[in-house]
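Only one protein chain is missing from this complex, and each of the others stays in its spot.
Labels for the chains are A, B, C, D and E, by order of writing; each one numbers its residues from 1.
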């Protein structure tokens, strides 16, 4: 009974509504041709709203081959972050009896989010017919409006859609680290589907659609170049809520739960690092000086955070560790994300140093103190690092703090207001994502249950939920 | 006796003929300068024949930096598919005693095919002086005609040559999965060398040289954007013939032969996925809207096939598996390949769904039923997926099936004829590759033997043929 | 006492001097704005000096999106070579008790060199106010001069700086292979810091700054397109000196020290191969015909060297090996590096063949004969391969040897003089790097000691110096 | 002296070690083994076929004790390792004629 | 009771298990070991030098049987594991004083 119920829910969520509207659309496909072009243009604007460069959009003649070349590659890089980057980073951190569960979760999320983005996600996020909180555009369903010629700024809209699809993949995938080694696969698929729909798409719309975060009463536009709020704070909070609701792993924290394959963790971290160039420099949507500077500050902040974590750990425990330096690097990558389009080298050092220090504290002392089992430190690194980055973006954007000047108007806006805007965006994201996570997990728990059986957890998810063992 | 014979054969094949003509060429190097430019232009046209965009080719002034940037990266991505992508995908699927054999086979094929492509492969494939079945251009031997300025369309010809070299590497490398864990290394090198020469180059010429597949009596031009016939059907059939002729692994199918390292399989599959953007979107040879759409549909079809495989397996065996979802993704990548330049999002969903379903059936039920030991499912995924993709390309290219319109003339051609053309190209490829594989394996068997000794197979190829064990 | 001393030294080296000048700079930040633009232009010229294409540099209007797209990606590719490429290549070659030590060393070097390059490295290397041996430009400290608009040739200067940063990372990281499994982490950090400052930056300046190597009395300009002297000879000699001074691993050569994970070695080698396209073709700093040809010859030389090594090993020991073919590929990559911008396909085959052969000899017979423990063959492959490549560059640049003609003036310069210039640059690098390495290691030895305790070496560096074991 | 060989479920190792520690036994040698018995392994899926993996991962503890400790030790192990479910494992008692501590050349019960 | 320790070639495990099953023995414990003996290992190549790896991977089967089954079990193992080529391995028979089934506290032959 329980089993069949979730199936219907899932299928309904996935297909029913959008299919309905698809039928409708195709009936009037011809008449919409003209509208589509206009909407492509609109999407282009949306995509660039936070970068402050209006494009007149639309015609194929505006497509720049250099920008397109870069953005195709940036898309590949961001996909590479999830598969295999994040999958390996997480896979190495769990015990060998659960490594496949994490890998399959990443793969399945990649597949499902890609489809959801195509079917209705792009409409919910980028559609201009919604409100300040959620977008809509029925012609975007199934990407029915896309043409080979349609442009988004200086790149084909197909590239913009795919680039953003890779963000829609990695964000839910990040969350699985929080409840690794114990949550039911079914429940994970349901949760990420609902959370994607009700938290990822709306926050995308608020931040990058140019809606709520560009329209906060009495505050300047929020700066979130590559996803501090949309991606990291959003996923980090979902992870925190989920890991508390799912509960601790058996034995945690008494039993030592060590990473089963540390080299795998470091391969994964390295791929995240390299792929993040696509994430941050790609968020410029062009191959220009801002993209170049975004790459440079990404590298600097990451290096600083990794080195900071290493020395802090060395000092406080007596040795640096491999997992530590890799986690430090990820903390730096997370924190520089919202600032990458506006910071300069000095700002990157500041953000890298702050995030290395603060995330070290949050993933060690703080987690120990509160006792939640955020297994792979989704909240400790992405949540906390995301907050550090989002807030400091309001500081390092200023030329006096080495800001690259790319933020545009910022000199007219006082730093206090800018920081207030940043904080407001964080608070909104925390509440929004927290509530969506809490409610959806409650519902899923009552329908299919959140946790794998004790016996299954003991023996490992791999051999039970996935019919395989990793190493034979 | 046997041993020395093969050496002479190999050396003759590799060096004698082309060296002879090289000597000749260099004697007249000066006079040919002018001719070379013309031929570069010709090559450019060849490269684009199936994309339907005439270029007037030639002069360095036509080189577009954006297109060049993209194509250099696309080349790197396709190389990345083989090394380490395919090597890991295959390496993880075999037993630990044979993992090095697979890795060395991939490396060696990469090295040898690169050289053969330089020495005579490009001449056989892209040369315009041959017939409808096989190309020739003696100035292309040793790439003697290449200059820094020479262009192929809007990119340097050197980039086009290297991009195509990476296809000439991965195609023979794909085949080794069919006879993994038992075939002699020598025999593999001989087989892939002969097959490259007599099957890969000719089919390339027919399909992408604009010859036979653009000249089928009474049928429209075959659509094969990125290599459904040239790469996947071609390799898949070679794999089927070879795995039957080499015979089953000892113990197959009675003994359970499990993948020794499933995470390695998933890393490899992920790299194939990411690298495939270079394969498909790169086949446009430019950074434009068609490339962007090719990337998008590649992502959609792959996601659909992976999810389809997962749910089908879940339903039929009770659990999804990691190897399953990864194989599903590869099936989707294979099937969308020929269609990637012409399909739209809906067509990609269709192709992804069909390939996930059909390849699941061919790699499980069908293989079990017929009892051949296609060890890593080269035929089951590349052969069958390639056929599914090649045929459906004739459907999804149509706007009524969501086609992007990039196929150009297709509205004038009826879908039935187009599908017939697609089927004809598949049939020709199947027969051609099948016959070449069969005859060359017969010859190699009589000269050096195809199979490793029983004792060696039992102990593992690694410690016997390669003097190493993988894990120490 | 010893312990605190090194800390002060390190801190002084890292921060004191540059911080001082930073304070100074920022005081006069405003007035320097104009100067910065000029200097960006100058840097641009420096960056291109060896490629023989003057650019008038400077204004943002010169930024080409295609070139920028390619160079951002090339930067990512070169970073990818170190993390995870080199880390895996080296990590797989050591024993399982030391794999984390190698990985952390690579990560830490990546972090620290990134910061040093930002703080003062770029000033020492690319600054125009120094002498023939060492650069200087106080406005470059902390990259204080960088702007979003500043260009270096046709790309943003930020991209040029980051691209070069990745070279400054990989070069010291290469060295760690020579003294793997026994040198103290502290000593490694100190050594690479000093060596970077006193050997890497100066040789960069001599070769690519257009100074000493463009100003050798009576000799033509040295050709070093992508770093034969700067990177490979430089690191190779440092490795040789260090491995001798640190001493052999316990048990070497009596005990068999086998690679603990050969597939990891091959993944790493594959990533080096793919990433090297960024290294070599990226060194053109543009997406054009020279970059394309550089990619092609890189692929050809690597393939040739890998195949050469395989056949030589096969012949001399009876089997090819996986580690062998991978090492052969790296030898080819190393050797083609200085020639990649000037060689043609035939030259690439020559260099690939020579390096495969010579490096096989140096990593086997020669190392055995002299008895030093160059553990992962840094000298045997990078040092020797670098010399082979640097010298042969003076040959293959000539059109009669298939040179692509990109070297420009070479027809006016006799081959003998060009080869003499190449040899001179090698000799200078060998002496310079050798002396810096020797002296700095002597100093470090007396301050913190070079070698881990016997007990620690026996149990493995991982569990002692890094508080973790790799596999749990 | 006796050597006790206990085959137990992997996650019980900690508890067994503690139980032995309580009766004063600190030295032991542990290895990973595969157990075949009444308890059946999990099902693996490969290419759509299901296979039963018939072994289960188990832990073997070897501990040599003085004759008079043997009974207590067996009991401690059995108590700590028990879950009551199939597959809990066995303890075997094997005679030992001599023990030597390599470091000191101590012999017999001294060496344990 | 006796404990039989058989060192066999890895690929013979399946057959030995079947042979024991035929005489009613289902419980056993298996581990991976390295064998040194007359049979020599393979040659490894590293950096152009050849090294002989002197151990060979072997499987150790431990099975405790009632005294009266011991002969039949030894025979079954020896027959199933035989290839006639060097390196086939050994069976050792070791006395066992007591066996306990942890789950039920059964003792002696009952516990097997």
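Operating definition for what follows: a contact is a pair of C-beta atoms (placed from the backbone, for glycine too) under 8 Å apart; a residue touches a chain by one contact, two chains touch by 3 or more.
The structure displayed is predicted, hence computed values, not measured ones.
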Chains in view touching the one left out: A, C, D, E
Given D:64, D:78 or D:91, the one touching the chain that is not displayed: D:64
Residues from chain D at the interface with the omitted partner, ascending: 1, 3, 17, 26-31, 62, 64, 94-103, 105, 111-112
Contact set of chain A toward the excluded chain (per top definition): 256, 258-259, 313, 316-319, 321, 323-324, 360, 363-365, 367-368, 377
Contacts of chain E with the absent chain, listed as residue ranges: 2, 5-8, 31-38, 55, 58, 60, 74, 77-78, 81-95
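Convention: only the chains that are shown with their structure count from here on.
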Each chain counted as touching chain C and chain D at once: A, B, E
Chain pair with the higher count of C-beta pairs in contact (B-E, B-D): B-D
Farthest chain relative to chain A (centres taken as mean CA coordinates): E
Interface copy of A-D among B-D, B-E or C-E, judged by whether over half of the contact pairs recur: B-E
Multi-partner residues of chain E (at least 2 other chains): 44-46, 50, 53
Chain C residues counted as touching two or more neighbouring chains: 64-67, 69-70, 73, 258-259, 261, 287, 317-319, 321, 323
All pairs of touching chains, each written as two labels joined by a dash: A-B, A-C, A-D, B-C, B-D, B-E, C-E, D-E
